[in-house]
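Part of the complex only, each chain left as placed.
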């Protein structure tokens, strides 16, 4: 149980296996071979190679994601608002960089999943080639502390240049992006909230970055009065950092939401160029937000809308064809009950499952009911199991006709709960069997008197079972005749 | 009938049962047991426990919703614009609070529906635990009149603090939200209008709240000229309440719709922070509104669009393959008629209904026609009922060929209205029977001369009926031969 539990988790969230249970058999089961026989069978990892699905490696990755978020938020802020004196921050920054340097080294020892074959590659050379040819350069350049290096060699000049090099750290954001991609598929979390969190995060980050960059442009502009902030606060450089940051954020979000009050606006060409780029980006971001929201709204309202459509169609049909009120009500209550029991039955989902699982479910749910039905008294367990796996649960609203008079029914019904009048069937009893086994029209209508749950058994399935299991078939038929000719004896 | 009517209503709108008819059987029928046999059968409610579906409790809830809407609108307004002197309002406020206090007590005596099993829980302890652990604290803190209590003990100071505590009353809005969720599923109301009302309500409430809060911020700011309203109306505090309220609403809606004229805009950091939060909220709200509208538009236009697609596809097909004009017209008129009769037939909806209901509908609609058909003269009612339930109505446009010459038809048709030329069939007569019963190709083409409604009967269903009901089958066959060999005698 605990193994399968683990496996389940690993399949869905790709996050798996404590140290103790990483036996080599696991990999052959986790990684999907391609169809057919000629796939690579050697998936046991070599020595000194880390499995990317190892729990400890996952924890390390999660730790790095936190550092990434920290540095993504602090980098633009640092660039725009902070002066060189904050020593503590500088040291902390270098520690963070250190962790990323360790990760670069580590990456050379982590196997990777080939995206085409789903196979885990653990060849040192292949890992190195793949890493060097893809992300290595960007990873390194986002980690090297250019400023510290250059400060050692030369005396400071053009601080701003080094700071912009520091922007390379935003490259690390790809880790956050891949985290969200994984979380969206993680069945432990709610899909909707993950997606919303992602959208909110992206929006806030865009606002933060744009605010910081726009302030930076104003800060470096030669004439402070010809800047977007200077036109409003002539001595903005002496304002507190809080005021300057909030003003930047305010401009940024006024632009992002396309509110555009105009109290703060570009005053020089440099700011205009930045604003043009930002607004183009916003156009895409807004469309993306709306697209996602539409997607979610369509998805949410789907069930209710379909139900309402059905009700409307049925009412219209009844009105147009002057159906009597009784039939109209039967139709509507059937549709309503169908909608209500949707969550209980989940037919679509069950139909995708393999037969064996569906059989287990049926046995768990229906066996206790079916074994007490008089028709099946004394038949073998095997035969009963087979019959149970053919059964399907159905709900009927009150006053609904289950079998019509004079109809030759093709299904048997076992009443689980509720009541059926006229035929006076009580819970746990069966009806419709004489039609199926004896091929005679039903002599009276079976109609529910309250909400009833029934098990439906296809007549042909019963006949097939009787034919293949001769002995059990004989018992069933003798049970049937006993009830038919001596009904009083049995009840 | 009246019972089923009630049941219907209770199923769909979860609002049901006058006091006199709440017999214990009802609950077992309303609440859905889980699949299978092992569900909790004791759903009769204990003493002093109120059924949440009781009509009187529903009325009480509806009354509370009205109070909620009142207090939701008045609370922010009170906070921002009203001074302490309005005694009448204060008293009314306390009466409203009284009602909510009663409701808190009442909730301890109301059974609840377990969301997992759909079972009604009436255990005093469970009800109390559930309420205490979820909404109790918020309900109480939104009801306690902090101000009145504290005024009794101490002398007034920091009025504003108590007012903000009063904002806790917005918590009560969850009742409005759950009302809308219920109304959306209520088949008595139009889905579209409920959804629109909800969206408009949310939008207006957001505008109202934001306007009030923004005014509050300006009102409390130390320097009145450095506020969004003070920059335009220097003596805004002496303006009438109407002017101040309209100006606040105007700012609020200019921001919500992202129009952002800029005549009123944030002047200090405090206002900027509020505007940032409001604009972020607006981004989400706007996306939500657009998503809902897209959803509704896609849904509305679906039918017309599908019809237009079919027509376009058919025209293109005819043009590309140089079909003669006559066939082209037959295709187009068939598609058009299909679209027009969509509302009359509602095939998709009917197919979801159980066989017994469909049989009732067929009997009601088609029995009067079918009983006069010569082929079925003299056969038993039971047999005729069975045949009728197999029939389906179809519409044919004029000039459409129903059965081709030399084709061995597999269906019989009974002409209900309209006319069929060549075969000279009149309303209420049948054709195609010789093909089905005698297996001979049709000797002439049956073509409609005007719009015709026909009942189609699958040939194999007729043959099956003949085989199972030997006597009726004999009558049908003798009717058939009578017409075949002595047609003049019969007409």
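The chains carry the letters A and B, assigned in the order they are written, with residues numbered from 1 in each.
As a working rule, a contact is a pair of C-beta atoms (placed from the backbone, for glycine too) under 8 Å apart; a residue touches a chain by one contact, two chains touch by 3 or more.
These numbers were taken from a predicted model, which means no experiment stands behind them.
A single sequence accounts for all chains of the complex, and while 2 copies are shown, the assembly in the file contains 4.
Criterion: only the chains that are shown with their structure count from here on.
Superposition on CA atoms relates subunit A and subunit B by a rotation of 90 degrees, given as a multiple of 5.
With each centre defined as the average position of its C-alpha atoms, the distance from subunit A to subunit B rounds to 26 Å. Of all the residues in subunit A, the ones that touch subunit B in their complex are 203-204, 242-243, 246-247, 249-250, 253-254, 256-263, 286, 289-290, 292-298, 301, 304-305, 307-308, 310-311, 313-317, 320-321, 323-327, 329-338, 340-341, 344-345, 364-366, 368-369, 393, 395-408, 416-418, 439, 441, 450-451, 453. Across the interface of their complex, subunit A is touched by residues 1, 3-5, 7-8, 11-12, 25, 28-30, 32-39, 118, 184-185, 187, 191, 255, 258-262, 265-266, 269, 272-273, 275-276, 279-280, 282-284, 286-288, 290-292, 294-295, 298-299, 343-346, 348-350, 352-354, 356-357, 359-361, 364-365, 381-382, 385-386, 389, 468 of subunit B.
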